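Pasting in a structure now, in structure tokens, and then I'll have a few things to ask.
One chain of protein is taken out of this complex; the other chains stay put.
Labels A, B and C are assigned to the chains in the order they are written; within every chain, residues are numbered from 1.
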């Protein structure tokens, strides 16, 4: 396995869905970051299950305990360990999949790879793991905030319902004012209705989370393999259910001519800027000081409430029952996870950039 | 910088566009791989400039010298160093950009990040660096071939010209029979014409490279952060001019319902397979034995033959002349690069998977 | 900081002496290792304070809680998190060093490096951190035992009292039969007396821990930088209070001629062996199948019960009081720590060696 992310601001997560608990060690957080525990806990609330009618009704309080690395409200440079106890596991809910492989889940691949698996709730492959990322991401956000960097994600698509407005045209703070986390209230209502309909039909639906990072200095990203967008891409693709990543002009940009796509440099009040930003704030894998923006595609999650045909570990046909408490659409709860992974990526590059010159 | 890729089968590349040469060290290639030097050189031919009328007319022979790690035609387990001399640099071509920032290039970001840059031909930020990747990828391919794994990329879109056929409907070997590397001859002709028209208008155009990996065992990929598709994504996004990555159902998959998207398991001749493959051969970040397929979006490259307005390092307005010898569309030459990065990724995961069980 | 050790069997530790707790994540332990919780706890007992009259009288029960990665008594290949709560911190004992720098401690260097420090009991620099290593080492030992590898350390020197017998001349199991952990009972008595005398004079004394590893296959160690003895050396030198490391003939070997020092190969029952073993079981950085043995030098620990002159953070002269509960000699309790670090090193190389050949 590889449960670490980052080169300097490095996290390592642990824990299974239905084990004793989950958590994370942050190794390499610089000393001197002021830590606001209430903010940390509030980030957990944004991700936690049961927060609205369009999320799973499972209840996890996700209280984070700080075990080390913070003293008198400030990071000390030593490893920060954050632990979360699992409190609401209904393990018996999962006995039906002990020997069966749920379609498009990781049951089969884990069993083959390791020869053994903790089948309860998906074990390590469960998206419960992302709670640890959100906790670590909250620390990264506090570090970045002190450097003037802001990260804001929001839902821009649910199924075929696509928000056509660009991020500059909206007040992104409005995203947190509705349960689907779309900054456009009209579209938000439609999305909520669509998710609720999907839930009633015992099905699931996909969506897209968009994210904007403002305030980054010029110089983040480490070519040639750890280009800023390459590691952002890895970070996002490592989140459960993600199928695609694009930044700046993205997939649409392939249709453009170079003469249209190129971002012209100019100076404004002595500061270099570009008149357009198809580059998405990144040139040659390095931030250029403009806004960084990207999209993350989430598939419809695999757990549906309807019965499905599958096989068991011996290859026999079985019917997998639609049981448990799950999200009809993952994107509302994915918003803080995308932000957390973005924050962890940027925090790491902030530190790496300190070593570029003598 | 971070010029290494891979955890066990690890490459480190070096070299600037107009320096003495470029190259790569492969550290961690297992002993016992039979090395076919002719194949290695033929891979270089697929990437080299000047190969057809729709690529740059720059000439680089890109002869690879094997410096270490191979003895009596077999890898010895020691580091394999491959060197390529630069032979056709016309450095004076670049004096005009010594102090100017070309739009959407890395001139500005490198200058700011390092305080100094080798401006000749983009220096380290030039796509010339990818020649070293192709050389290393050729070694990875030889290793994978002996394990029965095949990697095949092709051009599936140029500008708005999109190949609608799925990879299963075509003979992918036909991709190498035309200069744009599209396996559909009719579409290939259209694409070639489109690129040629773009070249004549002194502009550039984007495109998409698709890739299919067959023959992988179940179990490749290291959750939770080094999921197979997450590292494939990083690998692809690290290639010059890439703006997006998607695998399996990708961005289109967000529109689907879970009941449609889920891939049903069944057994065929005692072997587990899925009836559909929206998962793109990867579940929970681990290969499931089905075909792995993905798309990589390339922007129109930034170097165009028309003059462009920009600024110099002091912020003064300048006109950047359209000079040099460049590709009107990068995707035909990107095909072997995508394959190389895929081969390097899979080779690394093949070795990592050996350590999963006692 | 760098709180991780190992490339594949990788541990990351956290925790301060007087914080909430300490612990470790093991990422990369192969699936299928049978876990004996009683053995894990018994290893903790060997390191814990208060175990005899010649150790600190501080009491810590060091109960390890398994938080993840083990299911039905077997490792699952997912990260194994082990947590230990701190129970007996007397933080007020340390208020006297809040602003003072204890001689030969890490107070000054931590303060300068990070600008802030958790001064209670040395915080992160306390040897309490090694409890997490012993817990992780116990898992490594279980893995190695299933591969037939055994690790045994013992005390071979206390102050000037040096055990002249070679390890082959003694029954190393006897080391656990006395409180100083020296396999020679007569010498053990002398050492115990010496430590007790030192304790009574409110002083501390150094010592040497020797270690023997048997049953390793040929092929462990990854040249040229991760030679087996180089990483063993790093592992040992990373333990608190260690000043030196030597393996095989060590420092004495420099006096020998090559004709004496060279170990002659021969075969015995079809198996390759050497007639002497000055190489210490390692040639060219790779295990050769013979016993691996090495010595680790520990300085007298810096905390003494007598008052000492020093300075405070403003450079003023202060007297540091001899307070707290500390070990007069660290080596008896260091034995399981040396074993743990050796086990972690060997476990990592066992996994790395799986990737040497196709």
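As a convention for this text, a residue touches a chain if its C-beta (ideal position, glycine included) is under 8 Å from a C-beta of that chain, and two chains touch if they have at least 3 such contacts.
Computed from a predicted model, the values in this text were never measured in an experiment.
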Contacting the left-out chain: of C:17, C:157, C:178 or C:210, that is C:157
Filtering C:27, C:118 or C:222 for touch with the omitted chain leaves C:222
Sole touch to the unshown chain from B:69, B:183, B:207 or B:250: residue B:69
Sole touch to the unshown chain from C:84, C:153, C:170 or C:304: residue C:304
Contact residues on subunit B toward the hidden chain run 1-4, 10, 12-16, 19-23, 25, 27-28, 31-32, 65-69, 71-72, 74, 76-81, 83, 113-118, 123-124
Even though one chain is not shown, subunit A touches it at residues 7-8, 28, 30-33, 77, 143, 146-147, 351-352, 354-358
Omitted-chain footprint on subunit C covers residues 1-5, 7, 13, 101, 103-106, 108-110, 112-115, 124-125, 129, 157, 159-160, 198, 203-208, 218-219, 221-227, 229-231, 233-235, 237-238, 243-251, 253-267, 270, 272, 274, 278-280, 283-288, 295, 297-304, 306, 308-311, 315, 317, 352-353, 356-357
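As a working rule, only the chains that are shown with their structure count from here on.
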If you tally C-beta contacts per chain pair, the winner is A-B
Here the gap between subunit B and subunit C, centre to centre from mean Cα coordinates and rounded to Å, is 46
CA centroids of subunit A and subunit B: separation to the nearest Å works out as 26
In whole angstrom, the CA-centroid distance of subunit A from subunit C equals 39
Subunit B residues touching 2+ other chains are 352, 356-357
